[in-house]
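The other protein chains are all here in position, but one chain of the complex has been omitted.
Chain IDs A and B follow the sequence of writing; residue 1 opens each chain.
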Amino acid sequence: MKRALGVCYYPEHWPEEMWAQDAARMVETGISWVRIGEFAWSRIEPAPGVFEFGWLDRAIATLADAGLKIILGTPTCTPPRWMLERFPDMLAVDPQGNPRKFGSRRHYCFSHDGYRAASGEIAARLGDRYGRDARIHAWQIDNEYGCHDTILSFSDAAREAFRTWLAARYQDIDALNRAWGTVFWSMEYRHFGDIDLPNLTVTQPAPAHELAFRRFSSDQVMRYHEVQVAALRARSDAPLIHNYMGRVLDFDHFDVGRSIDIASWDSYPIGFLSDRLEASEEHKARYLHQGDPDMQAFHHDLYRAVGREGRWWVMEQQPGPVNWAPHNPAPLPGMVRLWSWEAFAHGAEVVSYFRWRQAPFAQEQMHAGLLRPDDVAAPGLTEAAQVGREIAEMPEVSRGTAPIALIFDYPSEWTWATLPQGAGFSYFRLMLDAYRALRRRGLSIDIVPSSVSDLAGYKLVLAPGLAKMPTALTTALTQTVALVGPRSNLVTDELSIPVPMGPDLPGLDVTVARVESLPPSARRAARGGGSVHHWVETLEGGAPTLFETVDGAPVVMGNDKLNYLGAWPDAALWDRIIVHLAEAAGVTTCALPDGLRLRDTETHRFAFNYGPEDTDIDGRKIAAADVAWWPL
Amino acid sequence: MKRALGVCYYPEHWPEEMWAQDAARMVETGISWVRIGEFAWSRIEPAPGVFEFGWLDRAIATLADAGLKIILGTPTCTPPRWMLERFPDMLAVDPQGNPRKFGSRRHYCFSHDGYRAASGEIAARLGDRYGRDARIHAWQIDNEYGCHDTILSFSDAAREAFRTWLAARYQDIDALNRAWGTVFWSMEYRHFGDIDLPNLTVTQPAPAHELAFRRFSSDQVMRYHEVQVAALRARSDAPLIHNYMGRVLDFDHFDVGRSIDIASWDSYPIGFLSDRLEASEEHKARYLHQGDPDMQAFHHDLYRAVGREGRWWVMEQQPGPVNWAPHNPAPLPGMVRLWSWEAFAHGAEVVSYFRWRQAPFAQEQMHAGLLRPDDVAAPGLTEAAQVGREIAEMPEVSRGTAPIALIFDYPSEWTWATLPQGAGFSYFRLMLDAYRALRRRGLSIDIVPSSVSDLAGYKLVLAPGLAKMPTALTTALTQTVALVGPRSNLVTDELSIPVPMGPDLPGLDVTVARVESLPPSARRAARGGGSVHHWVETLEGGAPTLFETVDGAPVVMGNDKLNYLGAWPDAALWDRIIVHLAEAAGVTTCALPDGLRLRDTETHRFAFNYGPEDTDIDGRKIAAADVAWWPL
Partner (left out) sequence: MKRALGVCYYPEHWPEEMWAQDAARMVETGISWVRIGEFAWSRIEPAPGVFEFGWLDRAIATLADAGLKIILGTPTCTPPRWMLERFPDMLAVDPQGNPRKFGSRRHYCFSHDGYRAASGEIAARLGDRYGRDARIHAWQIDNEYGCHDTILSFSDAAREAFRTWLAARYQDIDALNRAWGTVFWSMEYRHFGDIDLPNLTVTQPAPAHELAFRRFSSDQVMRYHEVQVAALRARSDAPLIHNYMGRVLDFDHFDVGRSIDIASWDSYPIGFLSDRLEASEEHKARYLHQGDPDMQAFHHDLYRAVGREGRWWVMEQQPGPVNWAPHNPAPLPGMVRLWSWEAFAHGAEVVSYFRWRQAPFAQEQMHAGLLRPDDVAAPGLTEAAQVGREIAEMPEVSRGTAPIALIFDYPSEWTWATLPQGAGFSYFRLMLDAYRALRRRGLSIDIVPSSVSDLAGYKLVLAPGLAKMPTALTTALTQTVALVGPRSNLVTDELSIPVPMGPDLPGLDVTVARVESLPPSARRAARGGGSVHHWVETLEGGAPTLFETVDGAPVVMGNDKLNYLGAWPDAALWDRIIVHLAEAAGVTTCALPDGLRLRDTETHRFAFNYGPEDTDIDGRKIAAADVAWWPL
């Protein structure tokens, strides 16, 4: 697989006379891919049924003539103003019942039949014109599904669609009543038409009701998405891509991933640190100009799993300060290169910078580009050019298989978001904590969906927080050393407590008798070091205790093959557990300096120094914000 | 009076074949009362006018046959979905104007005429069938009035009823204008029909307007409640009960209490500590697994006052971790027993655990029961059984009279909620601070309504924060040593400042010339130790100064008989004031170890160790979470 650089470009924002020069400069920078079109609906179809393809034809020609491969986006995340004249009720509705109005982007409800059809039509129009055009090397469908909390909509269209979805899922209303436990507070329904969306209830709605709505909402994304997939598949053989946004979890990316060819994501390390990460003030201060050392790698590994055959890109790479986080500092010199190389080391085919030139107007005018608004090179351009030179020298990468697997499951996120039981209990946070612990010990990781049925390639598998474990997964875990829990397999598919109570794993006599959620400052020390916090389960059963609290309460029970973790460890205890399990699994670990991270490909070891000071590993000095690699 | 245990049970949640075994096991645990039915409307009347009493008949028979006394609840806090077809406008409306929808519970507006009548009808139906059934030993009306902030509703029904209520109260609109001071900002009304609910105003509405709405809202609870009282009184001689929820203050419990026979409340010590209590982080950490040492006792004493002839129960006792607080830790071993005994020591007739078996489905699936979902005994069951054995050995208790009285007044809560003058000024918090101070000195307390006219039985009476003192109370205070203030008798009944200015107490020359509210960190030291915070009054007058700040500003002025406290003391100053007054009143105090609390009945002294470490008193060692008692 060949590494390549790309860039996001908006010809409609610039005078046509600048295009050729821009294209030439991209190529000069070492860029070979360019994404266009995804926000340009009002220029492609300025009035209903009035199409203006001329400018787009010329833009494509100019870019392609310069030697660039084009990704063409469907512009469906930005329906023009006139679309609301056709469909005044197409807007999503927020949980308070207010329509989310026109004036920015993503102003549509996934459940609106009319807008879904209109999205298919514009995709078909583009497919008709460019589907067989060899200069179009890939398609991007829509843009960042779910960004700005747009998956859950409380519109009339959503209500109607939800009722239909429920009728299809449960067939008869008594089945729904049983599944949701509506007898609990006389919430029983007599008709599917009685069921409302789970917002604005007096106190929390039935968890199964909310979970059903979350599943429905994810399914509505697929239903919406597939109309465009069908339109393009019928008209083009170029690969289809979607660009997911970091820590957007309200729909199942694996579902979308299966329907298209390449996964991509939008990587904004410094924005995420400020806006989307639980971490101490000290941690946030230390990595203020670098981003969290594990957040990007986590998503890289996630999207390698989401992409068909492991194909994935970074579609938007932060090139400098952004505009949308609470605070927007600049990257340390070197970080743009580090982020790019980290993506490649995790198997990215393409790293595409967002955006070519900082737009001097509109919402993102304070978002850096590779060029400044006045066409002067921003620091990101220099680093991108360096990466361009470096990948030319080291072109091939195999994705390989890591020794460690981490099971990731979107419905588990929805399940625990529905029933957190402790303020701030977050599946994603738990997953990232586990991931961090593995990485602090130098390990490379594959993220794997819960639908996996063969884990033989892995030495160690972790499945924390997996709400309901599929049978095939339970079976596959016997192929390896596994750590399940906390909060794994404790509920049914309808979010109730099973009897026998979980985790109910064959071959492991452990029952979670009780759970506790704790306020942030509460901790219980573990014998031997570290402690547990946030979430503590009372474990019972005959399995040996591997870790316990100083009071003798089991924290990990298991047989070193199959093990259950009954609490949320702090970093020190995570480290001890990982070392213990890695030894049992025959995996070598090493304690890395703070901020240093490794990633092994089949042939090389890469090292990334996220820390703000120089460090070293194996005698190699690695400067702050620097990257190193050497053959394995 | 005989002590007894009870439990809350939901036969509709379990297969009928489990009922008999459950009943037998209850009896075996020492339980003699069982509450049923209060959430079962959709099973009793699955469609409008279609009644299914068979299952309930059989459940009653099974439970009674096992020897259990039944409390039957009216299910009016959970109207079925079809009720909304009859009354689409029956929902309460939140302060932002959104209807609070079906899908959980308490989805009704107290002012809706149709739903009020429907509630009376279902109560009558139940009365018709079971009113003379000797197996029904008590009735519970509705469930936790006011839980989930459901007293104040901004619906059309409420608006219309408010106008009617105002017309009845003020008779003519000029009287209302004068009472509310509407001349202030040209807010004068010409007709009662001009008056809106006091939400969504540009800035705060007239305080008297808001206070009137709060009084009206409390009255609407009574109006709603009395329909059910009438329906049941006509059909049954069994006592009527309501189960109040902790720190729900938006309606006058004394009003409800007078209309029924027994007060009960729902005691969730650990949930309250997390969710409903102002306290330092240190305090919350220390009592994380026990609950606050005074919160339960306060409510016990309150409901002894609310209950007719002092009759009161704990209807729902926390048996393990709950689900609804921000964080939900487990009780220390022993706490379920401690909480139960503390209730008995304060005069409870019955302590009833919520619930028998943890429901594996719906909103409360993470709320512990005495049994786990898989029928295994949870820790609470063992402790309940121990209490069952212990009360069998020590069956009698007299409620007696404490030496100390604390005046509690719901309208004062509404008054200061309407006009706090300092962020976080809370009448309840002030009352609890006073109560804590008394209890830290080992004192037993009666809570007494402000309607009291005879205090001769008490040696010392405290009336902090009592917005408007009734004349009878002012007179009664002369019978005893009294501490009035801070913020007592400073406003008229219509929430304006009287002239002469308060407290205007006969025989005490003190005037509150000015008040200040202070941010949380501000403190003014008192001469001799301790300090004042939150709220400081400037006191003037000829009465002797008993306590003062280091700058010489009076904090307590009085004659050791009638005294006025002009500030919010911290714990150290509260202790000094209590010791001083107790001496003046001839009451013996003792400084208790941290977390230890006492309660004297007529015959015994009980000691409760809320602390997480062993302690001792009078040479008796009391383990963490343990209870002790001995003859006085």
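As a working rule, a residue touches a chain if its C-beta (ideal position, glycine included) is under 8 Å from a C-beta of that chain, and two chains touch if they have at least 3 such contacts.
The model shown is predicted, which means the values in this text are computed figures rather than measured ones.
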| item | value |
| --- | --- |
| Of A:Gly193, A:Pro360 or A:Pro544, the one touching the omitted chain in the full complex | A:Pro360 |
| Chain not shown: contacting residue from A:Met26, A:Ala92, A:Ile141 or A:Met315 | A:Ala92 |
| Touching the absent chain when the full complex is considered, from B:Val27, B:Ala230, B:Met501 or B:Ile617 | B:Met501 |
| Touch criterion as defined above, residue of B:Ala472, B:Ala522, B:Val550 or B:Ala571 at the omitted chain | B:Ala522 |
| Touching residues on chain B - with respect to the absent chain | 96-97, 180-190, 194, 196, 198-209, 419, 421-423, 494-501, 513-519, 521-522, 538 |
| Sites on chain A contacted by the missing partner chain, in the whole complex | 12-13, 39-43, 46-47, 75, 78-82, 92, 94, 96, 98-107, 147-148, 150, 274, 281, 284-285, 288, 320-321, 323, 326-330, 358-366, 368, 372-374, 376, 378-379 |
